[in-house]
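One protein chain omitted, others in place.
Read from first to last, the chains carry the letters A, B and C; within each, the first residue is number 1.
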Amino acid sequence: MDGPKLRVGILGASGYTGADAVRLLLRHPATEIAALTADRQAGRPIDAVFPHLGGFRLPDLVAWDTVDWSDLDVAVCALPHGTTQEIVAALPETVRVVDLSADFRLTDPDVYAEWYGHAHRATHLQGRAVYGLTEHARDAVAAARLVACPGCYPTAVLLALLPVVRGGLVDAGRLTVTALSGVSGAGRALKDANLFCEAGEGAHAYGIGRHRHMPEMEQELARAAGAPVALSFTPHLVPMNRGELITAHVVLAPGVGVDDLRRHLSDAYAGEPFVRVLPAGAAPATRHVRGSNHCLIGVFADRRPGEALIVSVIDNLVKGSSGQAVQNLNLMIGLPETLGLEQVALFP
Amino acid sequence: MDGPKLRVGILGASGYTGADAVRLLLRHPATEIAALTADRQAGRPIDAVFPHLGGFRLPDLVAWDTVDWSDLDVAVCALPHGTTQEIVAALPETVRVVDLSADFRLTDPDVYAEWYGHAHRATHLQGRAVYGLTEHARDAVAAARLVACPGCYPTAVLLALLPVVRGGLVDAGRLTVTALSGVSGAGRALKDANLFCEAGEGAHAYGIGRHRHMPEMEQELARAAGAPVALSFTPHLVPMNRGELITAHVVLAPGVGVDDLRRHLSDAYAGEPFVRVLPAGAAPATRHVRGSNHCLIGVFADRRPGEALIVSVIDNLVKGSSGQAVQNLNLMIGLPETLGLEQVALFP
Amino acid sequence: MDGPKLRVGILGASGYTGADAVRLLLRHPATEIAALTADRQAGRPIDAVFPHLGGFRLPDLVAWDTVDWSDLDVAVCALPHGTTQEIVAALPETVRVVDLSADFRLTDPDVYAEWYGHAHRATHLQGRAVYGLTEHARDAVAAARLVACPGCYPTAVLLALLPVVRGGLVDAGRLTVTALSGVSGAGRALKDANLFCEAGEGAHAYGIGRHRHMPEMEQELARAAGAPVALSFTPHLVPMNRGELITAHVVLAPGVGVDDLRRHLSDAYAGEPFVRVLPAGAAPATRHVRGSNHCLIGVFADRRPGEALIVSVIDNLVKGSSGQAVQNLNLMIGLPETLGLEQVALFP
Partner (left out) sequence: MDGPKLRVGILGASGYTGADAVRLLLRHPATEIAALTADRQAGRPIDAVFPHLGGFRLPDLVAWDTVDWSDLDVAVCALPHGTTQEIVAALPETVRVVDLSADFRLTDPDVYAEWYGHAHRATHLQGRAVYGLTEHARDAVAAARLVACPGCYPTAVLLALLPVVRGGLVDAGRLTVTALSGVSGAGRALKDANLFCEAGEGAHAYGIGRHRHMPEMEQELARAAGAPVALSFTPHLVPMNRGELITAHVVLAPGVGVDDLRRHLSDAYAGEPFVRVLPAGAAPATRHVRGSNHCLIGVFADRRPGEALIVSVIDNLVKGSSGQAVQNLNLMIGLPETLGLEQVALFP
């Protein structure tokens, strides 16, 4: 930790993921927050937008194009999709980029265009970006200049499913996933559905059959399966701030039992600092990872023989977003992967 | 509504379902609450237990065996399973019984013993009880002396699935259901998991692969399918007081499309006062039925061709419990089915 | 209830108070909802805005100036302050008006201008409006054409304090009130503070020393005291949908004890259908009036001799808004005051 600190700029610091990146990097011993951008809030101190960030030595919010990027080492990009690609394309090559948007997650420009409604505007970068699900892309992340962090749902889903799909323990063509998310997963947009009175004391499914996180999950599952995958995925919004839980119903390959499934996952994540496969009978809960970078996974027999349920939980703003970004940032610059991510979950 | 009112006793009035039965019957124009029982609270006024029921003319809580049942017409029984069967067996035949427990839902004594860990103690009544999912058992309910109201999950699941299983539109062997419930679904028991700080700001799955509502769902689905059914069912607890949502993933029969599915459900529930199938694109939310006896159902295409999602929502304490009890009570005594159940949902 | 129903138009039906007026009037036996206005949503069915109001026979939303007001008997006006005065002024004299905004609550145009930042634009009506805290203005309400329903905080505060101020039991110059409100009290506006993630899991004081409900409370307290009153009033936002609680610290007049205070309030509200003074030791909770038109009041000794605390609770959208509007509407048209307001509180 001696020597000069790495200078980091956070793009889009007025959203929840940007703010959580600030929270984590403020306590990161090897980095320094050198710039915070938020175009519509430019000129204001960050604590005018996020009072919980008051009292720290932090730069004021500025417009992204007024930053002297030659002076920075890393950009953590927490901008909306669509906007991101052009801004990242405009950053100097000397700046490493950890991106939290969807812009560089899909390798196929046609798939991007199909799901996002417009042609990608930085296809030359799209091909070079690494899909940064850290536990499954460590070497590529360490060597990358541009890392596209997975969406929150994909993080929880892929951590639960990639090992067992890759190992052929389950039928990749019959994965049926439901998911629950806290409201911060929808960002800080001013829309009816995000109001306390609309989101409180109730639950609903949304994006049924067509959620934008689908293509990246299918892309990575297909890579693991060695064949195209169509995923059934149904997210639900539930009245909590943070937390994401996915329940994956899987059909076991012939001869595979539930204990095999659990053991395979345990082995896959043995030694991982942030992923923990629970013993039989223990059910993961989102509140057990609140504010931390952990993912907990539980494996259960289904009522129907030959089928099983895998449940995983994360904090959508940490492992599902800014925490994984810091984890990748650490790797990209050769630091211990857990640096700045040691928070114990905040319960209750 | 002229003539003497029907005299109703509510057994187990110190739990949430009992209290919601009081709420509904207090405003029911053709009934009178003549007795409220709660053995451990006997002697206290009901508003010492439930202050929101203060200010009404209500009898004090008494022990169930001190009630003069010869004087009552109907018992609404909101007691725990196990306890219920012996008490119901002890009531005079002149008292009609609407039971909210699980004791009389299963027709097969062996299945009961398997799931509840002891032999049934009133098998003579078990065979005579009617499974009271009102919309699917109207005539039987009207003629019954003892109606076993479905559990809250089964109500939401069966309303969504029975018509399409019976009609052969979906593969009854591949029904995969996840469910979300508010905390009142767990009752008023003093246990860690029900504490505000344990249930708040978080979500988790529970009873995975072995929830006690499974056998009654399988029993009714099998009846509709004409063949045994094993159901994959995974419930989750989410931080809200009331509300239940189920998301059923179904595999369509050859030649059946999503619109056929929706139309079939719409037709099945045409004219029903409490079940409404939403138009394409509209997603049901638990908050839209809070405090009301309604069930909303939405039908959606899955990402995988030939598969679909059916989502239904209820208030677990109303249509999932006390509201359905009143609906059945109305039928049993020849009153309009909607009497006392006209509440509009309370939103926000 | 025989004879033709009263035809009611609800102005501003796309807000929470408007929606709650629809909820109540849908079940009101002597009225018919003949028009629903919402200028920005004109042309849409109400359930496109509020899905919980789907399935009922309700008119579509229209612009207020396209309504044929000659055909209506009553307008329930749930529009923002400022807008209201001009619209009410444009309604024909034959339409009775129950207004939920602040526009006609203040009798002094200068006070209005001071707190709302512009001159009143319908001062001729301002003088004729009745301040409709029903329990304290029954005769005037019954005779009025235009009733200004009190704000939600003033309803809870004045019900607790008016009798004891009028009776001289407390020092009107030293009333110190704090209040708690659920988020629906802030309306449905799309602003950061109303987002689930901003309002959830936290509490804060707001409008400290200068909340807009102050002048109407001071006006009514002064009327009761026979002298000007300056009120210390501090509201807090807490994470719940509905409910409002006020805690008033009072200094007792010489010779007055806490029991005198409670007895005086009990006597003042003896026979009232919606106000209930609790016995010594019982603390009112907002959840005990959720969805109902009730106000509960508790009286407690303070730690300091000669001082006391009065706590009152209401549902801000019912007794604090639409419920009181219906109560006043009933009075204005000669119906039983409780008609359509019989809902028992929804707990849990």
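Simple rule for what comes next: a residue touches a chain if its C-beta (ideal position, glycine included) is under 8 Å from a C-beta of that chain, and two chains touch if they have at least 3 such contacts.
This is a predicted model, so every value here is computed, not measured.
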Among A:Leu91, A:Val289 or A:Leu339, residue touching the chain not depicted: A:Val289
Looking at the whole complex, which of A:Glu201, A:Glu218 or A:Glu337 touches the chain that is not displayed? A:Glu201
Using the document's definition of touch, tell me which of A:Gly43, A:Pro228 or A:Pro348 contacts the absent chain. A:Pro348
In chain C, positions touching the absent partner: 176, 178, 180, 197-198, 200-206, 208-210, 214, 230-234, 236, 238-243, 245, 247, 249, 283-288, 290, 298, 300-304, 307, 309, 311, 313, 348
In the complete complex, the non-displayed chain touches which residues of chain B? 16, 183-184, 188, 190-192, 194-201, 239-241
Sites on chain A contacted by the missing partner chain, in the whole complex: 16, 19, 22-23, 26-27, 50-56, 184, 201, 241-242, 276, 278, 282, 285, 287-292, 294, 342-348
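Criterion: only the chains that are shown with their structure count from here on.
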So the centre of each chain is just the mean of its C-alpha atoms; given that, what is the distance between chain A and chain B in Å? 39
So, what's the distance in Å between the C-alpha centres of chain C and chain A? 45
How far is the middle of chain B from the middle of chain C, if each middle is the mean of its Cα atoms, in Å? 36
Touching two or more other chains - residue numbers and ranges from chain C: 16, 184, 201, 241
